[in-house]
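See structure below.
All protein chains but one are shown in place.
Chain IDs A, B and C follow the sequence of writing; residue 1 opens each chain.
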Amino acid sequence: MSRPLLAVVAGVGPGAGAAIARKFASQYPVVCLARKPESFNDVVAEINSSGGKALGIATDLSSSTSLQAAMATIGAEFGEGYGLSAAIFNAGGKFVRKPFLELTQGEFASSCEVPGNGAFLFAQATIPLLLASVANSQHPPSLIFTGATAALKSSSQMAAFAAGKWIQRSLAQSLAKEFGPQGVHVSHAIVDGFVDTPQVRELVKETNPDAMISPAAIADAYWYLHMQPRNCFTWEMDIRPYVEKW
Amino acid sequence: MSRPLLAVVAGVGPGAGAAIARKFASQYPVVCLARKPESFNDVVAEINSSGGKALGIATDLSSSTSLQAAMATIGAEFGEGYGLSAAIFNAGGKFVRKPFLELTQGEFASSCEVPGNGAFLFAQATIPLLLASVANSQHPPSLIFTGATAALKSSSQMAAFAAGKWIQRSLAQSLAKEFGPQGVHVSHAIVDGFVDTPQVRELVKETNPDAMISPAAIADAYWYLHMQPRNCFTWEMDIRPYVEKW
Amino acid sequence: MSRPLLAVVAGVGPGAGAAIARKFASQYPVVCLARKPESFNDVVAEINSSGGKALGIATDLSSSTSLQAAMATIGAEFGEGYGLSAAIFNAGGKFVRKPFLELTQGEFASSCEVPGNGAFLFAQATIPLLLASVANSQHPPSLIFTGATAALKSSSQMAAFAAGKWIQRSLAQSLAKEFGPQGVHVSHAIVDGFVDTPQVRELVKETNPDAMISPAAIADAYWYLHMQPRNCFTWEMDIRPYVEKW
Partner (left out) sequence: MSRPLLAVVAGVGPGAGAAIARKFASQYPVVCLARKPESFNDVVAEINSSGGKALGIATDLSSSTSLQAAMATIGAEFGEGYGLSAAIFNAGGKFVRKPFLELTQGEFASSCEVPGNGAFLFAQATIPLLLASVANSQHPPSLIFTGATAALKSSSQMAAFAAGKWIQRSLAQSLAKEFGPQGVHVSHAIVDGFVDTPQVRELVKETNPDAMISPAAIADAYWYLHMQPRNCFTWEMDIRPYVEKW
């Protein structure tokens, strides 16, 4: 029997994560990771009820133990010989914006926790499975990170948030250079703008329907990256609404 | 009668240009521009004989007069009310690599001629037609430039070649910021590696089938960019073979 | 009595750190911080015996407690009302280069420890003292970070080392934007090449006397940055030997 190939999405919430899971479910069984089950329950149910296959696992992405437990659960569900065609790291760090001298050491460290330590752990857990799938995955196995403009420039009072985004981009770039030649496609998306969810739209009082980034369009972008053959790998692309200033 | 929407590809040769024309011909009548008819004759014939519609026009892209004549020919062929859904500037400058003190003023200037002056003229000719098509183009009207790694860093003995690529990227970035909010999607692709044509493959003695960028994959990338809705515009993406060092 | 203005150099070893301490000692009493006293003993003795004033304090820069103790020692020595005209963060992270899958979580974290957490703690401890000295420091109070090329690009097998350098640069950039308008000059130096010490020269078998960066020249660069008036602040400069490839 052939090795089942899965997609795993870390950081599934109401925005891009759910849309990415939905998109990749069109071809793969999808594993959804998030701290709280309520973050992925809806999309998991939706995929399972519409002919796809999804599994949600409550996971603390900054904990090695929790992530290992999640990987074991995947093995129990899909068989130990499963491979990965796609691993998406969509988990954000906590957003903090405040004067530097009011920032605590804990806030600074926790801003780096998920995009730094969490991304490291996720990459270590998934890359062996991506490498093992190079030969039999239809599309090059892909490891995609969701970044932000704050990964390129660090603004005033944004030291903590930017630190996490920079560390993640640095990791992604090193991995792209090491594992690209081994057939694993590592990409980093610069998401520049608000992702369109009802909550955020309410929060920022945006009325232009196209002024926020559509989660489905982000999912399409990641799917396009995954479709790229290995003679045409994109390491980085930026994404923003047409009206965004940059 | 509805306004016909076209795609125009400037710089159609045996590599990416022909593949881009072929790809966009699946949805649009395509106009192919190149200095010499032998550069576009084959792909124009192929598109016309396989159910698409293509028109080739010999054009000197660095000449305002020649480009205006080309635009007039398009009008004569498709009717003056035609619009543009896509304009692709794929024309390269002349490649020169030599010690700076051996470079002539003419070589330096001519390296900037096509990606500088030519790109400027092409943008001025096409943007009004792209703007006029925002309301009725299914996908946001797109202006896409083919760039290179030399647009990001300027190497020793590459002053002339790099100058052209930098000027083109500068132009593309300014246009993206000015016309994005008006609904026209301006993108710049960083093509990092050799494009796979029989001539270049022979020249560089490359035997790995995936070590050169597939023209068809570049065309797919540009098509993906064109498909992006305006709530998810990408300004820049890099493209390279999986084995490329960077 | 006027407030004494000091310079503090974190990361004083045989290379740039000692040279920076020596340079700034021409105008300020200098505090030298390093984990082990043998790292700063020689330069502290040299400064004190040649008419300057230096104090060395063994400090673990990644420990808030240790850094606070160092600051208290400075207060005890120079009086609680002391101010800072310059704070130099020259401490490097541990250099690690290995295949990503062989990297441990601890190695990754410890690479970020000094340039991430350590730089954060140092900035929090020194910025209030730099701000308080804006009015009476002859030259704008300066906070200078020693960075590296790995802060700009992240290479294969360099994920851990680069992560630390990126996080430090991100922090420095945010601080420059927040505290520049308050009169504190924050800079980041990109040191691209080996710093010339007998140990490193032996290690890399370099015989060209000018192919490694002179510690004294780095110190001159930092001193120049400190001399800049506030109508001419430099945030970033790169430094490399003339023969370095880049």
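Operating definition for what follows: contacts are C-beta pairs under 8 Å (C-beta built on N, C-alpha and C of every residue); 3 or more make two chains touch, one makes a residue touch a chain.
The shown structure was predicted, so the numbers you read here are calculated from the model rather than taken from an experiment.
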- [ ] Could you list, sorted by label, every displayed chain in contact with the chain left out?
- [x] B, C
- [ ] Based on the whole complex, identify which of B:Cys112, B:Leu225 or B:Val243 touches the chain you can't see.
- [x] B:Cys112
Task: Residue among B:Thr73, B:Thr149 or B:Gln173 that touches the chain left out of view - done: B:Gln173
Open item on the list: Considering the complete complex, identify which of C:Glu38, C:Glu102 or C:Asp210 is in touch with the unshown chain.
Closed with: C:Asp210
Task: For chain C, the residues touching the chain missing from this view - done: 140, 177, 180-181, 183, 185, 196, 209-214, 217-218, 220-221, 224, 227-246
Open item on the list: Touching the absent chain: which residues on chain B qualify?
Closed with: 64, 99-101, 103, 105, 108-109, 112, 116-117, 120-121, 123-124, 127-128, 153-159, 162-163, 165-167, 169-171, 173-175, 177-179
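We adopt the following convention: only the chains that are shown with their structure count from here on.
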Open item on the list: Taking each chain's centre as the mean of its CA atoms, which one is most distant from chain A?
Closed with: C
Task: Chain closest to the middle, measuring from C-alpha centroids that were averaged per chain - done: A
Task: Distance between the centres, which are taken as Cα means, of chain C and chain B, whole angstrom - done: 47
Open item on the list: Multi-chain contacts only, two chains or more: what residues does chain C have there?
Closed with: none
